[in-house]
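Note that one protein chain is taken out, while the other chains of the complex remain in position.
A, B and C label the chains in the order they appear, each numbered from 1.
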Amino acid sequence: MGGHWGTRVDIQIFGESHGRGLGIVIAGLPAGESADMAEVARQMARRAPGNEISTARREPDQVEIISGIKDGVTTGSPICGMILNTDARTQDYRAMQTSPRPGHADFTAHARYEGHADMAGGGHFSGRITASLVLAGALTRQYLARRRIVIGGHVASIGGIADRRFETMGADVADFARLYAMDLPVLEEAKGTDMRQLILEAKEEGDSVGGVVEVMACHLPVGLGEPFFDSLESQISHLLFSIPAVKGVEFGDGFALTTMRGSKANDAYKNCDGSPCLATNHCGGALGGLSSGTPLIVRVAFKPTPSIALPQDSVTFADGSASRISVPGRHDPCVVPRAVVVVESVVAMALTDAWLCRYGEKG
Amino acid sequence: MGGHWGTRVDIQIFGESHGRGLGIVIAGLPAGESADMAEVARQMARRAPGNEISTARREPDQVEIISGIKDGVTTGSPICGMILNTDARTQDYRAMQTSPRPGHADFTAHARYEGHADMAGGGHFSGRITASLVLAGALTRQYLARRRIVIGGHVASIGGIADRRFETMGADVADFARLYAMDLPVLEEAKGTDMRQLILEAKEEGDSVGGVVEVMACHLPVGLGEPFFDSLESQISHLLFSIPAVKGVEFGDGFALTTMRGSKANDAYKNCDGSPCLATNHCGGALGGLSSGTPLIVRVAFKPTPSIALPQDSVTFADGSASRISVPGRHDPCVVPRAVVVVESVVAMALTDAWLCRYGEKG
Amino acid sequence: MGGHWGTRVDIQIFGESHGRGLGIVIAGLPAGESADMAEVARQMARRAPGNEISTARREPDQVEIISGIKDGVTTGSPICGMILNTDARTQDYRAMQTSPRPGHADFTAHARYEGHADMAGGGHFSGRITASLVLAGALTRQYLARRRIVIGGHVASIGGIADRRFETMGADVADFARLYAMDLPVLEEAKGTDMRQLILEAKEEGDSVGGVVEVMACHLPVGLGEPFFDSLESQISHLLFSIPAVKGVEFGDGFALTTMRGSKANDAYKNCDGSPCLATNHCGGALGGLSSGTPLIVRVAFKPTPSIALPQDSVTFADGSASRISVPGRHDPCVVPRAVVVVESVVAMALTDAWLCRYGEKG
Partner (left out) sequence: MGGHWGTRVDIQIFGESHGRGLGIVIAGLPAGESADMAEVARQMARRAPGNEISTARREPDQVEIISGIKDGVTTGSPICGMILNTDARTQDYRAMQTSPRPGHADFTAHARYEGHADMAGGGHFSGRITASLVLAGALTRQYLARRRIVIGGHVASIGGIADRRFETMGADVADFARLYAMDLPVLEEAKGTDMRQLILEAKEEGDSVGGVVEVMACHLPVGLGEPFFDSLESQISHLLFSIPAVKGVEFGDGFALTTMRGSKANDAYKNCDGSPCLATNHCGGALGGLSSGTPLIVRVAFKPTPSIALPQDSVTFADGSASRISVPGRHDPCVVPRAVVVVESVVAMALTDAWLCRYGEKG
């Protein structure tokens, strides 16, 4: 297993859901950047569980900085942040040691790691690992914010109930602030109420629901990205498809572009202070793998949480005999609301890497 | 610009659409693997233009092997394959030197490379660059085929006209062979006829259409992939989003999973010769970023070709004055049919890398 | 700053000498490998200070495993090991905040990290950081030992007093065991006595001495390494020149080869069970960047410890005025004895990576 990503900001992840803890090493952030740990804590809190629509597991997700930040400023050496596990109930995971849970990595990890993976709580495959991504995101978005780039997101849909989409030419930053404060961030409040209702229904039934997260990054300069292979979309999607439960990614109008004519899908140019700029944003902020100056817009499909209370068919590892598995752990009936900040975070990581590639440490 | 990808098979791409030529270096293929160049030529021909639904540019796309293959066998040293350009008409690209073509990289590349990018024919951003990917794919799929893995694809939709989907539990290899031979590969012939009609209509109107490619890889062992960050989906999507015009990627049921309950979306296990195996394949062949033993299924959204004859609004680089641009070059009214082999190729590259990471050179 | 190395075993280092602690993430060790933590502690103890010829700083260098090892077996996910700092005396480092210590990174780090590097105790540039390398080495050498490869080293010289060299065709493993147990490991005991004397003299004078470490790895299969760029020597030297105070590296007869004729420097072949094998080992175990089947032999030059009590000329950062600096911290008069295990460790890391590249996870 790898766990490493990035060129100029590089990231190494580690940890298991029910082990000693988890964390991340973030190398390459220039020295002298302020690191507001209260703001980090606010971002961590957005992902942390703690209400009726999320898991009952209580983890404060308190970050301990081991290195790389001193007196609230980056030192230039790799930043290591750790999050200790405090509320693991490993007894809940006994069943899956004998039979794999449908939809989860139990089966594939058992094959790959030949029975040695520490799969309690999902181990290294747990959604809990994304806490480390939020930490990396919380630091990189502070870096970007000082360069005017802001990132926000909302729940675009849950179980088919759809919020309206972001305005493609950019949001008011105040909108982002409002969304950060919501436990189920949506643009249309009524839709949020319906989504919440649906989640609670699924929970009651011992079932789960999925949804779509939409994230937007505003004020990117034109030309960020490292095509051919490290296009902006390549880097962002690479990170997104590492997040557990992600099954689809689209930029701009995405799959809907496949039903348009070119004359409609193309974004014409208009004059902005003497230079070309895009008049529309079907492309979602990237052309030729490089940022286009319009907001970067990405939508991410999350499948329903695989861990459900309803009994499902499985098979015992030992002899292949049929079994029924009901996952008794404390699980989210829907991970989508908590995933918004995770998606924002990996977008921040990718943009910071692209920025440093282009502008260097002094940019 | 980068142009490098991969861990154990690694790839470096180079070239421009209207320059001397283009090519690729493929390092890491073990020595002693046979490299059937006639088969390579067949794959290259699938991407090459040459009929009424593609560009009128005639490029034989003949590959010259510079190194790494001797007497039809890999030597173990990096393979360099070159494709010289023979039919470039650079005069067609004069307009875009003064005004960027909507939907293309002219604008973003001009900003990033500060006017120095060689953008004739789209330069390094041209779809023509994907010829190199097909070469890499043609060699890696031979490697995989000797390890039982076969890859095939079809046009899942064009302009909203949808072919039926692959059977999610696997296709007959004979079906793949039949698809390889079609210039517009579909499972339902009638849909192919409709799609062809739509492409010709768009062509006539000086417009273009987009669509979706679906690719399937069968007979993967369980457990390929390098999560956390280098999950199978991460690696494949990374490569896919480098292909010009790709705007969306989904695995398995993808975005449709967001409207299902977990109890339906999860793939239950059944007994296969004494071990668990998946009874369904909503996940599209990957769980926890590792191959699940079911076919890998990916769908890729291509936007309509941005180069169209219809006049579009643009702005001159020099002074920001309004201009109208009509792209007079020879362009595909729809790249989707030719893109099928490109998607197959990058899937082959990603799987070969994952295979070598797991099993080494002797596996 | 980077801190990442490796292809199939990859390493991310973090930490500062006087911060919360330091550590390393080791990704890529296959699952199911036993990890004997008592043996790890023995290796850590070889580097830890604790006698008259080393610093008076007392650090138990106790490793806490955060992830990746469970019940003494690797799980396949990244291994994170931490070492907390317990005996830092930051007050000793006040002077260098105003004036750089000659021979140390104070000056260059001040320029690069623009005054923000946490340089207490040398910060991320401290020799203390090598404790993490010993941890990585302790785990990888267990991996290698199960594949027959054993690694040992000795002090080849200190201040010009030279031990005899290793027999180039290999050592008795018992010799290695004897060396592991010595605080100043030498082949000729009398030379060790002289070296110890020299170190104590230098210490008394408030000065320091350097020396050469020689390390040998036996029982490598023929053909490990990834030339062109990732030759065995390239990978090993890359790691070695990251160790603070290393200023020279040579393999086999090294610089002495430059005064030989080819007819003498070349290693002829003899018949070993029907195949060629090297009759001598001037090359030091590598030809064309690939292991040759003879022992890998490397010698590493360490400069004298830059931190000395004798006053030296420096200049204040603030205004460029002349200053005199005497380093009052607790320092090794000679790091060479403690460096033996560090050199062995990075050789183990490089060989493990080369092994996994060649043979995969199942090799």
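One rule holds in what follows: contacts are C-beta pairs under 8 Å (C-beta built on N, C-alpha and C of every residue); 3 or more make two chains touch, one makes a residue touch a chain.
Predicted model only: the values in this text are computed from it and were never measured.
Q: Need the list of shown chains touched by the one chain that isn't shown.
A: A, B, C
Q: In the whole complex, not just what's shown, which of B:46, B:112, B:128 or B:358 touches the removed chain?
A: Candidates B:46, B:112, B:128 or B:358; residue touching the omitted chain: B:112.
Q: Have a look at C:17, C:140, C:168 or C:231 and name the one touching the chain we're not showing.
A: C:231
Q: Going by the contact rule already stated, which one of B:43, B:74, B:208 or B:258 would touch the omitted chain in the full complex?
A: B:74
Q: With the missing chain put back, one of B:48, B:65, B:260 or B:348 would touch it. Which one?
A: B:65
Q: Pick out which of C:58, C:270 or C:362 touches the chain that's been left out of the picture.
A: C:270
Q: Name, in rising order, the residues on subunit C that touch the hidden chain in the full complex.
A: The list for subunit C reads 1-5, 11, 13, 99-100, 102-105, 107-109, 111-112, 124-125, 129, 157-160, 202, 205, 207-212, 221-231, 233-235, 237-242, 244, 246-255, 257-263, 265-279, 282-284, 286-292, 301-308, 310, 312-317, 319-322, 358.
Q: Quickly run down the residues of subunit B that touch the omitted chain.
A: 1-4, 10, 12-16, 19-23, 25, 27-28, 31-32, 64-68, 70, 73-80, 82, 109, 112-118, 123-124
Q: State which residues belonging to subunit A touch the missing partner chain.
A: Within subunit A, the residues that touch the unshown chain are 7-8, 356-363.
Just so it is clear, only the chains that are shown with their structure count from here on.
Q: For subunit B versus subunit C, which are copies of one sequence, does the interface use mostly the same residue numbers on each side, meaning over half shared, or is it different?
A: Counting which numbers both chains contribute, over half are shared, so the two copies meet through the same residues.
Q: Measuring from the mean C-alpha position of subunit A to the mean C-alpha position of subunit C, what distance in angstrom results?
A: 39
Q: Report the inter-centroid distance (CA atoms only) between subunit A and subunit B in whole Å.
A: 26
Q: From the C-alpha centre of subunit B to that of subunit C, how far is it in Å?
A: Distance between chain centres: 45 Å.
Q: Can you pull out the residues of subunit B that are in contact with at least two other chains?
A: Correct list: 358.
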